[in-house]
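Missing here is one protein chain; the remaining ones are kept as they sit in the complex.
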Amino acid sequence: MVEFIIKRTIQMIVVIFLALTAVFFLLRLSGDPATLFLPPDAPKDQIAQYREMLGFDRPLYVQYGDFLLKAIQGDFGESLRSHEDALSVVLGRVPATFQLAFAALGLSILIAIPIGILSAYKRNTFYDRIGVGLTVLGQAIPSFWLGLLLIFFFAAVFHLLPSGGGGTIYHMILPTITLAAYSVARFARFTRSTMLDVLKKDYIRTAKASGVPMMRVLFKYALKNSLIPIITLVALDLGVLLGGAVITEVVFSWPGVGRLLMQSLLNRDFPIVLAGVFFIAVVYSIINFIADIAYAYVNPQIRVK
Amino acid sequence: MSNEAILEVRGLKKFYDIEQGWFKDNIQVKAVDDISFHVNKGETFGIVGESGCGKSTTGRTILRLDEPTEGQILFEGSDINLLSYEKMRRLRRKMQMVFQDPYASLNPKKTIKQILTEPLRVHQLYSKKERIEKAIEILEIVGLSSYHLERYPHEFSGGQRQRIGIAKAVILNPELIVADEPVSALDVSVQSQVINLLLQLQDKFNLTYIFISHDLGVVRHITDRVAVMYLGKIVELAETEQLFTEPMHPYTKALISAVPINHPDEKKERIVLSGDVPSPANPPNGCTFHPRCASCMDICKREKPPVISFDDGHTVACHLYTN
Amino acid sequence: MMIENEINPTVVFPSIKKKSKVRHFFKQLSKSKTGLAGFIIIIFLLVLGVAGSWIAPFDPLKASFGDKLLPPMTKGHLLGTDQLGRDILSRIIAGTKISLIIGITTVFLSGLIGSIIGIISGYFRGWIDVILMRIVDVQLSFPFILLVLVVNAVLGAGLKNIIISLVIGGWVMFARVVRSEVLALREKEFILSCVATGVPRWEIIVKHILPNLFTPIIVLSSLQVASFIIAEASVSFLGFGVQPPQPAWGNMLNEGKDYIFNSWWLITFPGLAIVITTLGVNLFGDWLRDELDPEMKGES
Amino acid sequence: MNKEGGALNNKILEVKDLQVRFNTSMGTVQPVRGVDFQVHEGETLGIVGESGCGKSVTSLAVMGLLPSPAGYIAEGEILLEGKRISHLKEREMRKLRGNDIAMIFQEPMTSLNPVFTIGEQLSEPLRQHTELSKKEIRRKIIEMLKLVGIPRAEEIIDEYPHQLSGGMRQRVMISLAMLCKPKLLIADEPTTALDVTIQAQILDLMKKIKSENQMAMLLITHDLGVIAETCDRVIVMYAGEIVENTDVRTLFNEPKHPYSQGLLASLPKLNERKQNLYSIKGNVPRPDEIPKGCAFSTRCPHVSDKCRNERPPLLKLNHQSCRCWLYEGETQEVMSHVK
Partner (left out) sequence: AGTAGDEESKSSGGKSSKKNNVVIGIEADAATLLANTDVNYITDVQIRNIYDPLIKRNPETGGFEPALATEWKNIDEYTWEITLRKDVKFQNGDPFNAEAVKFNIDYILDKKNNSTYLSRWADIKEVKVIADDKVQIITSKPFPTMIARIADDLLIMDPGNVKKLGLEEAAKNPVGTGPYKVKEWVRDDHLTLIANDDYWKGKPSIKEATFRYIPEFSSRLSAFLSGEIDLFKNIPVDSLDNVKNNENSKVESIGSSRVNYLALNTLHKGPLQNQKVRQAINYAVDVDELLKTVLNGNGTKMTGPLSKINADYVETKDYGYNPDKAKELLKEAGYDPKDLKLTLDTPNGRYPMDSQVAQAIAAQLKRIGIDVKVQVNEWGNHLTKIQQRKAGDMFILGWGPTFDAQSTIQNLFMKDAPYSGFYDSEVEKAIQKAIPIFNQDKRKQAFGEIQQLLVDQAAWVPLWQQADLYAVNKNLDFKPKVDESMQVFDMGWK
């Protein structure tokens, strides 16, 4: 187990290192932030001065080395815009993002897994067709459009819910639904297909041959087997929800990491972008790590004795 | 049949490292653990043993489809492990393989014509037209006809596919064919067809076979000499009739006695072995068979048995015969 | 000597002739309502994409300020006009072309790159595999849409750049799938049998492994098209990606979202176009997967 | 007990003119085309035949486990102790499974659920069919595991299937089937996946258990050796039909159907070493290409025009019944007519 943790940690470090490196160079390629942060009338020498101050005048490899050295100590520099510590700016948005992500994840699991299981059990029936139809549709609807439609109906036409911003629980409803919609579709489809797979297995026949009632076969014997791949998918999606909910956060003005990252990209606020990338890579890796452990937990074949 | 050895295997070992996922240490499987034997030109050499004892691994390493961990494989006197990839590739003309699974051993995307002419093409034999003629010839030999040339493997039954697999191996006119359980996947009635084919081809082309099987009935029928493997080692090797009538190693005895009777009235003294074949990742100390052996002695638990050879070429690795 | 001919030719299983492959395809397709629906949608979209400029009732770029924000079904504008008085239907038709171009080229390019990398990784293994797969890990440690966004932000908006960024984000999927297919194929007896026959290595890859990769690659491609189209729309929606006045569905929605309170049609129809397209592609892709490759399960 | 069947020595299972169909994407196939047989108390009935001839489908039909909704019993009926079970509701059928009829499957490797312990899986029949407490269940399972020769039963009960070898798993499967002392045990190729030495162990075990429990057994195999060793009576199936039905000695001494004869003749043991084996030419036809007349007519050495065109009935001969026109003259009675 210890060895496992060490191995995974090393892998995580490598991944994070490579991710940061890639993004660092990508950003530097994208041009010079100095021009954006100075007023349009700033003269050339002040731009030069500003660049010098930020160290953008140094050779790229020096900048990179410097960046790495500091990043190791958790210092991603100051936001070019607000001059706050970049990592703390990012961390400041984490609660909002977590709130939304976990709400959406919880909602989608609660809805999707029963749908998937029953769909698989009643495959090719009317019920299944509806389930499959909805999930196929769910996957085809882009989340930003769903968000717009929800805003249109619930905020613009009926004034039932706020259309954006953080704050109360009511602000969470629309973004949570938007974010959950896609996951519901994915989870339900995936649950259905793994469930169909599992239901074909010999051991399910064994359970039936022992006289086990169908519901018990489904929710006990088959579900636990399906959970193994489902957990992986859920972990992947949680990663996406945590880091990739940019669009939903933007559409609903949700003050989370995704939106921050998007704004920082627009503003060329490099330190924030890098800190954000760092955060997402770390969260992603940790989630995958947890998923592996959960995977081992439901799958005794790879459990340590 | 001559007594000239076409193939000699010396101290062959093949170990696999198996990753156990993130949670466990890697383990080493000693799939083949120090075996030696030779095969004479024109004979059929059988390898029998239970599942996982290393038969297929032996077969594959002999053809260098797997790189051996240790040991020498002398084909017509030269060590094939020392050959470069390209040299080995050219040598493959002389040593061919027939696989167990007739469904997996033919490329589903190729027609029979492509499958059969490919070996000739890659070894630059004959012209294009001659290759096709040759393919038709061999198809007819294995009991199919030119009518099948343009078809795909999935259009054939298991027995027919195995014929095609055999045809593909034989078309190059090789000297040695390793047949890894060529009939195990086939139905009883089709099995006999394929065995007949193998026998007839041997006659016709003076082939040498290494015939791997766990079906003792089949092995007894077609092989000249048999090696019995247990956990990566050869425990006994003898001429076929002798092995079946006078087995020496306790494992061989048990194996032969375990074969079901042929007729309801046949009475058979059965040695039922207790327990299962241990995992080759974690073989018992001393004689690897000792935990299941009825005549196990103290020494068996401690020391590996030596290989004892008798005059008639019968060899056995068992402490019972040390004196 | 001739070995007795024991095989009865009539027992050979009925073969599917090459000629009838197309017919077989349609026969199978017609059995699946959803697959057929998807196929029809795709054909419809392709027609729109290719012949769009002749079909479109108006010039998609022509602004007409007197006619701005007309609701659907007025003055011959079936789906209404936008804030510049441009015909929405015509713009959606023009957007079809852009979406298709992006969907198809990105899938083609990322499929090509991903497959090459996957084959190299899977067949040769060793250090090259380790390196390539680490790169894949890195990419997968980052949400796809965010990656596309970052790359697009760096490269600058525009059609070409959105394609490049989608390819950069998308090849990984192909590399992974192809690699695992190759790993599995490598161990297949028919590949071993090629080695045993003495087929040269490159020929094994090209003639034996590659043809067996077509099915998974085609299936994956058909499913990826949809996600690329959605990704492009998302990025364009966020203001990167395809830039106005070029009418892409995503930027139409972006432009329209400020009018959500008074002109619902601006966001409704381009969104529907995306949904119908992804739906069609997904339905067809699902069918294709079930048809060609029942083994390949899981997500799309 | 029952009106018709109860007279003779206790029929446990009676299958009458069973026809099973599958709706597949390629159309309807009928892998079982009218099968009749009976299994009596204390008797072991063997079914042999080549791959795909319908052995497993027959046994699944008896268990009511045909893959629904694709597979269904098109015609015929199945009686268990005279009671019709072929059209029972799922809920009723469930009460029989694992209780009155139990089944052992071919693949011990895949027939156990990898994510549940042996104990959890073995407790199911007892939970479903008895009122025992958890403790009693556990005690019973351990007892049963010991009975089938599993060492360390107390530990094994809490282990997972992957920790056991194939032979061990098959023993677990047997104990699972035996837990509720079924009246009929169906074993579908219980040893095919096992090595000879392990096969010998398992066959030994099954014989022992059967003799101790006086139950009826239906043993499916394609290995004539296994038949010779374990069965009292045998039916030979070919392409979804019974071609011969007899006691085991008659089959080995005096097989009548050309297919049975061919099967026996092709065993290597009965042939000269290194010489050609007897072989039946050709292959088993697939369900969609079964010839119009006798199913075996494409491979039969004695084929006549009649065989090609008319399907033979099952003829009752002296010691057996056989589906072949060759014995038309000798016939005593027609067992079943062609429909």
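Quick notes on this one:
Chains: A, B, C and D, in written order; residue numbering restarts at 1 for each.
Note that a contact is a pair of C-beta atoms (placed from the backbone, for glycine too) under 8 Å apart; a residue touches a chain by one contact, two chains touch by 3 or more.
What you see is a predicted model; the values in this text were computed from it and never measured.
Touching the missing chain, out of A:Ile151, A:Met195 or A:Leu238, is residue A:Ile151. Listed by residue number, the positions of chain C touching the unshown chain are 62-63, 65-66, 68-69, 83-84, 153, 156-157, 239-240, 243-245, 255, 257-263. Residues of chain A in touch with the missing chain: 31-32, 35-44, 46, 49-50, 53, 81-85, 89, 92-93, 96, 151, 154-156, 159-170, 173, 250-253, 255, 259-260, 263, 266-268.
What we mean here is this: only the chains that are shown with their structure count from here on.
With centres defined as mean CA coordinates, chain D is found 49 Å away from chain C. Separation between the centroids of chain A and chain D, computed from CA atoms only, is 53 Å. Residues of chain A in contact with two or more other chains: none.
In chain B, the residues touching two or more other chains are 157, 160, 193, 196, 200. Taken in their complex, chain C has these residues touching chain B: 1-7, 9, 11-15, 188-190, 192-201, 203, 208, 211-212. Considering their complex, residues 63, 65, 69, 90, 94-99, 102-103, 105, 107, 110-116, 121, 124-125, 128-129, 160, 162, 173, 176 of chain D touch chain A. Within the complex, the chain C residues that touch chain A are 34, 134-135, 137-138, 141-146, 149-151, 153-156, 226, 230, 233-234, 237-239, 253, 257, 260-261, 264, 267-268, 271, 274-276, 278-279, 282-283, 286, 297-300.
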